[in-house]
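With one protein chain held back, the other chains of the complex are shown just where they sit.
Which chain is which? They are A and B, in the order written, and residues in each are numbered from 1.
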Amino acid sequence: MLVFRKFLRDIPAVIGAAIVLLVVFLAIFGPWIAPYPQDASASHLLRRLRPPSLDFPFGTDNLGRDIFSRVILGARGALKVSLVVVGLAMAIGVPLGLIAGYNRGWLSEAIMRVTDVFLALPQLILALALAQLMGPSVESAMLALSLTYWPFFTRIVHAETARLRNALFVDALQGIGAGTPRILFLHILPNALSPIIVRATIGLGFTILVAAVLGFLGMGATPPDPDWGLAVAQSRTYLPNAWWFATFPGLAILLAVLGFNLLGDGLRDLVDPRLRRSR
Amino acid sequence: MRITRRDTAALAFAALMAGPMRGHAATPGLMVRSDGQPQSLDPHQVFDVPMMGYSLNAYDGLYRYQDNPAVLRPWLAESHTASADGLDWEFKLRAGVKFHDGTALTADDVVYSFRRVLALGKAPASAFLPILKPDSITAPDAQTVRFKLERAYGPFLAAIPIVAIVNAKLVQANVKDGDHGAAWLSSNEAGSGAYAFVAGSLTPAERLDLQRFAGHFMGWADNPSPVERVAMRTARETSTGVLGLMNGSIDWTDSYLPTDQVEQIQSSRAARVEKHSSLRTFIIRMNNARAPFNNANYRRAMAHAFNYDGFITEILKGYADRNTGPMPNPLWGAPKDAAGYSYDLDKARAFVKAAQAEGVNTRQPIRIHIQSQLEQTNQAAQLFQSDLQSIGINLRIVADTWANIVTATAKPETSPDMWIHWVSTYFVDPENWVGQMYDSRFHGTWKASSFYKNPEVDALLGRARDLVRQEERAPLYEQATRKIMEDCADIWVYNTVELRGVSNRLSNYRFCPAGGGAELRWLQLKG
Partner (left out) sequence: MAGFVLRRMLLVLPSLFGLLVVTFLLIRTIPADPAVALAGDNATPAQIAAIRESYGLDQPLPVQFLRYLRGVARLDFGESQYSGRPVALDIAQRLPATLELTFAALVIAIGLGIPLGVVAAMHHNRWPDFLLRIGSVAGIAVAAFWLAIMLQMLFAMKLGWLPLRGQLSAGLTPPAGPTGFLLTDCLLAGRFDLFLDAARHLVLPAVTLSLGGLATITRFTRAGVLDTLQKDFVTYERAVGFPRGRLIWVYVLRNSVVATVTQIGLLFGGLMAGAVVVESIYDWPGIGSYTVQAILTADSKVMLAVTLLIGLIYAAVNILTDVVHALIDPRLRESR
C-alpha cells in the first residue's frame, strides 16, 4: 500500500498509467466506441478528405473513412503487435538469461556472446530486411521485432541471476537438494521480476514505435488495417492541404508510446533502490 | 561574457532562419527536376522510364519518337531503306554530328553501340538478341550502317530508338577487364545529346547535373530561351516533389502524380499540371495458371466486379481513359469493336454461378498484391475488395514491393493470384503490349505474369512478329487481342493520362508517350 501511495505521488507516472489504461480500454472496446466502426475496411468515395468537423472530429481520409474511428480502431493492432513482440522476446530472452546467469562454464559464455552479436545488429535495419524477406505483413514485422528484441531481456536477467546466484537462499536451496529448474524459475525469476517488468513496459512503447516505422515504410501493416504508421505514410500524398490526415494518427502514436514510457519510468523509480535513495 | 555568447548564438540563429523568406529565389537558367535518375547512367545497361528521362537528353538515337500521338522521326539517321523481305536494313547518317567531347559521330560509333548492347545483354538487348548477331551490323562507310537480321522482325524499326549511340573511342578508352566500359559508363557519359552530364556532379540516386550542349546537331535556333542547366535532385516520394513545386524549390516532378495532387498544384500560382493522354495501361493481373483463375467464367466474374467508372471518375478525378483491352486505345492493332467488360455486379454474380457449376470453389479467399509505394494500386485494390465482398468473394490485400513481385512472377506456382501494375511505352508497337504479355514464350517475365496460354494466340502473335508491314500486322494483333479479351486473361482498367507537375517558369512542354515528355530541348525558361 505504501508503494502504491508513493506511486500516486509521481505525477508523470500516474499520467502514464492513465494513458496506458486508455489505450488498453480502446483496444478492447474500440469497435463499440468508434462512431464508424465499419470504416476499418469500408470506403466512401463521396466524402473524401473532409476537414475535422462535428461529424468527423479528426476529418476523413483519402477513402472517405472517419480518421477518429480509425485512430481508435488502430489501438488494438498496436497493442497486439507490442504484446506479441514483447511476449515472444521474453519467451526467448528470459530463459536464456537465466541459464547464462546461473551457469559458469562455456554455455554461459556462448549465450552471452550470441547475445552480444544480436545487440550489435542495427535493430531497425534488421527488422526491415526480415520484413522484406518474409513479405511485408504484420506477422513478419512481429517476428522480425521479436528476433531483434530478446537480447535486452537476456542481458537483464543474466545480470540479475548472476547477482542472485551467490545469495544465501540459493545456497540453502541447493543444500536441501532443489533442482536447478526449480531454483531458476520458482526462486530466482521472481526476484528478478521487477527489472523485467520495467523493461517490458518500456519495450511495449518502443515496439509500438518501431512497428509504426515499419508500417510507415510499407514493411509492416497492410491496407486496409487502421494502422497509425501506415496512415501517416498514406497521408503524405495529400499534404499540405489535408493536414489532419497526417496529424492525428501521429499524435496517437506519440500518446500511446508516451504512456508506456512514463509508466515504465515510474515503475523503475519504484523498484530501483538506488533511485529510491535519491528521492 | 555570457551575454556576448548568447548574442552570438542568437545572431547565428537569425542568420540561419533569415534566408530568403519564401524558400528559394529561383536561379536564372536553372531548372530542378525531382523525378528520379536512372539506376546507372549507362543507357545500354538500363532501360526504363527514369533512364529515358536521362538518355533522351544526354544521348541521341538513330530515330526518335516525338509528339503525341508518337511519330517516329529520323534523328541521327537521315533516312533508311529496308529490303522487301525485311531482312536487310540500311541507315544513312546525318553529317557533322559531334559528341560532347568534340569527336565526330560516325557509322563506327553506331556499330559499336549496337554490338555493345548485344554484348552486355541487359534490358535494351531483349528486342534485338533473337534477331541480330554482332557481325551482322556493319559500316560500309562513315555515314552508312547496315543490319542483316536473322529473320524478319516486325517491331525492328519501332525498337531502333531504344539504342543510344555512344562515343566508341571514349568508351573503349575506359574498358577494364573486358567489361565494355560498363563500370565507367555507369557514372560517366559519352553522348551527343542536347544536354551534357556535368562531370563530378553525380551522387547516385541523389543528384546529377546536366549542362546545355551548344553544339548539338539540331541547333538551338528554334528555342530563344532554353534551359541552361538541369539539376536532377531525386525526391524519394512524389509528395516531396510536389511540396517543392509549391514552395518554388522544384520545377519538374515525375509523371505519376496522384490525381489528388492535381487540384492542389493548380491552385498554387507557382505551378501547373501537364496532362497528356499517354500509352501506359493499368492492369489487374490474374494468374491464369492457377485455380480459381484457370476458369474463364470466374475471371469474367472478376472483370465485371471492378468499378471502372467509380475508380476513374472518383479516385482518379477523371484523369484517365477507360481502356477495355490490353492494348492502349489509340495504338494501331487495338480492335475498335471489342466492347470489353463493364461494371455490373449482376453479371458478375451470374458468372460466379456459372463458375460454381463448373466446379470452381468460389469460397476460397484470394490475394491481390499491391505495390506499397504506389498509392493507386492500393486504392484500386481496396475498391475491388469492397465490391467483391458484396458478391461473396473474399479478397485479401497483400502489400508488396516491385522487386519481390517481379521475382515471384518467374514461376506460376510462386506468382501472385492477382497483382496490379502499369505497362509503359518502351517502344511504340503492339509487341510492347499484347506481344510480350500474352505470348506464352515470354512466361517467366513479369510482363507475361498472367501465364495465359492459347496456342491460337501464340500463332497469331508469332506471325505478326515476323511480318514487317503495319497493314499486314495490324489485323493479326486485332484478332489476337479479341481472343485474349474473350478469354478475359486479365482485368484491363485504363489508359493513363500522364500528370506531371511543372513550374510556371517553364513553357513549351512537348509530350510524347515514349519518354513521357522528358525531352528537355524544347523547354523555354523564364527567369
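We adopt the following convention: a residue touches a chain if its C-beta (ideal position, glycine included) is under 8 Å from a C-beta of that chain, and two chains touch if they have at least 3 such contacts.
Keep in mind the model is a prediction, meaning the values are calculated, not measured.
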Report, in label order, the displayed chains that the undisplayed chain touches. A, B
Return the single residue from A:43, A:108 or A:123 that touches the missing chain. A:123
Considering the complete complex, identify which of B:175, B:391 or B:410 is in touch with the unshown chain. B:410
Which listed residue, A:75, A:111 or A:262, touches the chain dropped from view? A:262
Of A:221, A:246 or A:270, the residue touching the omitted chain is A:246
Residue ranges of chain B at the interface with the undisplayed chain: 15-19, 21-24, 26-27, 30, 32, 39-40, 42, 45-48, 121-127, 129, 182-183, 186-187, 200-201, 203-207, 209, 231, 233-237, 240, 243-244, 246-247, 249, 373, 401-404, 406-408, 410, 426, 436, 442-447
Would you write out the residues of chain A that touch the absent chain, in ascending order? 11-12, 15-16, 113-114, 116-118, 120-126, 128-130, 132-133, 205, 209, 212-213, 216-219, 229, 232-233, 236, 239-240, 243, 246-247, 249-250, 253-254, 257-258, 261-262, 265, 274-275, 277-279
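In this text, only the chains that are shown with their structure count from here on.
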Hey, which residues of chain B end up touching chain A in the complex? 237-240, 243, 246, 258, 260-261, 264, 310, 314-315, 370, 372-373, 375, 378-379, 381-383, 385-386, 397-401, 404
Can you list the chain A residues touching chain B in their complex? 41-43, 45-46, 48-49, 62-63, 132, 135-137, 218-219, 222-224, 234, 236-241
